[in-house]
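Of the protein chains in this complex, all but one are displayed in their positions.
Going by the order they are written in, the chains are A, B and C; count residues from 1 in each one.
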Amino acid sequence: MTPLQHYLFLAVALFSIGAWGVLARRNIILVIMCIELMLNGINIALIAFSNYSLDGAGRGQVFVFFIFAVAAAEVAIGLAITIALYRLRERMSVDELHEMKG
Amino acid sequence: MTSQDQMAPKRPYLKLEEMILNMGPQHPATHGVLRLVLHLNGEMIVKVDPVLGYLHRGLEKLAENRTYYQFLAMLSRLDYLANIFMEWPLVRCIEGLMEIEVPRRAEYLRIIVAELNRITSHQMALGDFMLNLGAGTPMFWVFRDRERIVDLLELLTGQRMMYNYMRVGGVRYDIPEGFEAECRSFLAGFPAKIDEYEKLITDNEIFLARTLGVGIIERDEAIDYGLTGPNLRASGVSWDLRKDDAYSAYNDFDFGIPIGKHGDCFDRYKCRVEEMRQSLRIIEQALDNLPEGPVNVKLPPMLRPPAGEKYRAVEGPRGEWGNFLVSNGGLRPYRLKMRDPNFVAISTLPRILPGYKIADMIAIGGSMDFMLGGADR
Amino acid sequence: MALAITMAVIFASGVVFPYSMRRLWGFVGDRHGPNRVGPLGLLQPFADFIKLVTKEDITPTKANRWVFLLAPVIGFATPILIQAVIPYSETYTIANLNVGLLYIAAVSAFGVLGILLAGWSANNKYTLVGGLRAGAQMISYEIPLLLTLIIVAMLADSMSLNDVVVQQADVWYIVIQPMAFIIFLVAGVAELNRTPFDLPEAESELVGGYMTEYGGIRFALFAGLMEWGNVTVWGLTTATLFLGGWRGPFLSGPIWLLLKAVIMGLIIIWFFATFPRLQVDQLMAFAWKILIPISILNLGVTGLFIVLWPDNYLLPTAIFSWGATLVFIGVFTFVVKKILLGKRLGMHKSMDYEPWMLRKPAEPIPTRRQVGP
Partner (left out) sequence: MGEFNQLAFWIIAFTVISCAIGVVTFKNLIHSAISMVCCFTGVAGVYVLLRAELAAAAQVLIYVGAISILILFAIMLTRHRSGDLKIFFHRQSWAAIPLMLLVGIVFTGVLASAHYMNSSSEAMNPDTRGIADILFNDYAFPFEVLSLVLLVAIVGAVLLASKEKQL
């Protein structure tokens, strides 16, 4: 049986790689993708905790479902903003977002 | 990079991305080798540039280097679905210049062949249209029934495609033995086949949704563009050379001309279907009242029409096919100009297509039934 | 073993369906279809396969090579993966998941992925449009499909496909929920990109859609195995969900299941031979304005009945569903056509014989209406 730590290490690795991508890349769509990676890292941790917790009620999994829904909403809105921005400026760089007026 | 960004002009409106799509010359839905340069916004057509000339054979120029008899054999290569109608106008031009009286029986035979050919052409239009809309079965039904007509034409002319049947002053052969019985059995059976097509196509909701109100050509617009044939009549203009010019012996027959109202794809389709029924009536009457007599007149071995000019047109399945012949009294035409309905139909595309989607464009192209063999000459 | 069975079924579908499609289409079109290679043309699919395999494998120069090569494989993996949860008999399932229904819905997403990537990677405008169309269409029609799956899960009180079949011992779900079956049929045809929803590969518009640039063995993988494998898998799923799965008299379970799947496939071929193709906006409108509201209504009412009468909800559900089906069909055959045609049908009925002979010769030739002063 794989110990809990291994799952958690995997989660941390995924989270920090996602964070790296968010910080380093310029393309907005890629930043959104990296945010998804971070969320996935969190999900792994939650499910791992849920599986190894002693109460066995699986509350961790419920949080995962909430995160799924929030991630879907976030991607929908994020990509809509991206496309609107692209139509406006023809660029897809994060640098474009320094001002918030359309 | 920031300086670059600041240089980019700020647009007050959302940008519309335009994509240029080269449809054709090799494309399943362009009826030959037509190239359409489509400017698209998404799937919406913004602008259309038809590019012609991929099938150009220079037939008008070739005519000036050949005697009349030689050139008559080349004519049926033009619109390869309505070959008889390609031969007819030139024959009529020469007859007009030389003032030849065509025997009555020959005129009737010409009409029989022409109407049979009209039916095959409309059938092909129907099958192609439905193939463009994504239904393959009508094409096969059409070919099944077209085979019988082509057999009939073979009996009469000896050819299945390039009939070469028209002669100056008449037709090439008299009807062979057994043709009339064959033809009558075909006439008896064919209306049921047309009903069969209609049952499959006309009542289909998807077909209606694809064609009703799509590709509308207004009455005035159709006249302005010089559209002829079913495309014009679908727009509500009652104009048919068989009635308005009453050439050949068409005055002897009782037949109707279907007229559409809205000028959309559905009307064009429906007009063609009805025209097939009317053609059957004409053939039946022609068979009933076929006069006796010769089918040809005696002519010199070399034709020398007197100097002068003549324009003669016939009502082909795609519209008015006309030839303008200028003769200087020599062995060869001085100039031959052909008026072609397909070219006109294609020239309307830049006007009608913008605002429609690609799928609509396919439907409109199919319903207009242009044939590049005629348009490029 | 398991892999062998799934592969065998997929390859068999790549042989059976192209052949039966041509024969059936030939029958509808009043002609023969393939009848030269082997007895009754039975070897025709093999001949085609040999021809496709021996063709040169072409990758367009400007294509994104790896994605281009990967896409058919992703697409081909989908039917194989889905097949794993189909119960072939009372005891034999390759993988008996307790979330089988959800698994089917989840894995079918890979198919969209393969098509989208194929459309993008070939670097061709036709394929790109085809891929985008396929993506939009398959995502839209996934929703009614999922809603129908939920209905089945509610009726069977389980998400395991085995339980679904076990629950259908007395009566098949098509009898209880014909509405769901029809929605599943229509949405399934759209998911499979088959006529009348075959816009992604509309050969008269987009040449070949997302598979325009594929040739040889990759085309066989896409057009033969993936598409028809998907049809088979969809047929198996439909048979399991609505037609009692492996249940049936006399013959053994797997034979019944495959027989039902083949019948569903033949229905798709029948559609193909009959219908023209829809248009993108009409397709989307049909999904979002008609199919999804109906499936939500169906789902809601079924759920309500299950809550109201927890013990015997089958009868009211069946009554409701049959009523809804009849209304649906009635609306489609009468109301929709009325709306489409409006008053025009009457006009065209009277149009047929315009009395041209009665037109007086003196009547002026039609000219353009005068414009301006």
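In this section, contacts are C-beta pairs under 8 Å (C-beta built on N, C-alpha and C of every residue); 3 or more make two chains touch, one makes a residue touch a chain.
Treat the numbers as computed from the prediction; the structure is a model and nothing was measured.
If the hidden chain were put back, which of C:A2, C:I139 or C:I263 would touch it?
In the full complex, the listed residue that touches the missing chain is C:I139.
Could you pull out which residues of subunit A are in touch with the chain that's been left out?
These residues touch the chain not displayed: 1-10, 12-21, 23-27, 29-30, 32-34, 36-37, 40, 43-44, 47-48, 50-54, 56-59, 61-62, 64-66, 68-77, 79-84, 86-88, 90-93, 102.
If you put the missing chain back, which residues of subunit C would it touch?
Looking at subunit C, the ones touching the missing chain are residues 64, 66-67, 70, 97-99, 102-103, 105-110, 112-113, 116-117, 120-121, 128, 131-132, 135-136, 139, 142, 159.
Basically, only the chains that are shown with their structure count from here on.
What whole-Å value do you get for the distance between subunit B and subunit C if each is reduced to the mean of its CA atoms?
About 38 Å, centre to centre.
Could you put a whole-Å number on the gap between the CA centroids of subunit A and subunit B?
For subunit A versus subunit B, the centre distance works out to 62 Å.
Would you tell me which residues of subunit C are touching subunit B in their complex?
25, 28-31, 125-126, 129, 195-196, 198-199, 202-207, 272-282, 332, 336-337, 340-341, 344, 347-348, 351-357, 359, 365-369
List the residues on subunit B that touch subunit C in their complex, please.
19, 21, 27-29, 43, 130-137, 139-141, 144, 200, 203-210, 212, 219-220, 223-224, 237-240, 243-244, 254-262, 266-267, 270, 274, 277, 357-360, 362
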